[in-house]
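One protein chain omitted, others in place.
Presenting chain A:
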């Protein structure tokens, strides 16, 4: 074995993040590391890369016990990591990034020519044909990802850890990345692959290790594992629960009362004018590729960007939506895609994050009473199953899925009439995923209307009563009832005029 981990444990105040975990990695294999948010994947990786010190346990590389104390030390031992958010410098050239910290020198000065040659040599075998003299930032995320991999492999060379590398890639880019990963596997590297996309796990990996609540559940050959068993391992409960969420009936939105009505709503350079009627208790899906105008539509509706044309009516009365405050006053809520930058307030506690919007609406002079705050926090921690040691813990210390639930709780506490959810399940594990979908069903039962933006077509098909398809910053199609199938959505996204509703 290239890497063997035995009885690895790591505790944080209040939680045991890893509990005697075993993990093996052979040379020339791609090994998937799976688990819900908070299962311990990140902690395991951080113990390997030297970001955390383990409390107990044994890590051996090529049979030698190791104990990396920093990322640099892990790298020199042969362990390289590439994260979802590429940690390279966008404003430097590809060549400078690749040779960063060990630039070839001539007379004490950096030798640009040798640097570029070195960079080209490092990129050989990755199937990239790019100009290494250009800024890294001018290339797509996929290429930056591959450059990061090339750098990690060059510096370390034995083990490559890929933490959610495909989260922001499209299908073609993912294929490109997978070819690179397979190439590295054939060169004898051991690769740890962390992902939430089960399809990709089955496509790429040789073995799978599942963690749950800090403990190792199982390690198996991917080929001998079926999807149902895998999800069962990850969730620790029967799959029926998840399956039951699929297949909402799409027939309930017809004769309902109109809550919000957008007419000719748009802003130049952001989203072409669109019409959208939102009815009571309805789930509207917004489908489209990344950058097609999905998020922009949401931002326009919530007043983060002001509309230049068109009008919005709530209950038949025209409303002005030029700021989030006005949108909130009109009864809207918005859980943004970038929850770290636009969603949570990391240093504030779970309780404070949950009451934040409520407090903002009441104004500073009327604080929400402490007992009421505690009650709200308690209620939503229970209802949304937010995993936290207590309500006073800082939100930044929770895992991604739980942060998302806190943002949802913030809006549910406001009891809005129209809730916009931008990628509510992005980066969220299977369990939380199902819970969020169930929650959407639950709140719409109560009459709330929800607009869901998602890249996952199955999720949209399962949850939505109607689907709007966005392409090139314009709303190009609307599907409802039996028309809602993944096939129809794909057709609408792909074909210029197919499926257009006049």
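Assume contacts are C-beta pairs under 8 Å (C-beta built on N, C-alpha and C of every residue); 3 or more make two chains touch, one makes a residue touch a chain; residues count from 1.
Methods note: contacts and distances are computed from a predicted model.
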item	value
Name under which UniProt lists the unshown chain, selected from "RNA polymerase sigma-70 factor, ECF subfamily", "HEAT repeat domain-containing protein", "Simple sugar transport system permease protein" or "PepSY domain-containing protein"	"Simple sugar transport system permease protein"
Option touching the unshown chain, where A:11, A:71, A:359 or A:379 are the choices	A:359
Listed residues A:98, A:167 or A:304, member touching the removed chain	A:304
Candidates A:73, A:342, A:456 or A:483 - the one touching the absent chain	A:342
Option touching the unshown chain, where A:23, A:126, A:193 or A:334 are the choices	A:334
Residues in chain A touching the chain absent from view	302, 304, 324-325, 328, 334, 336, 341-348, 352, 356-357, 359-368, 410
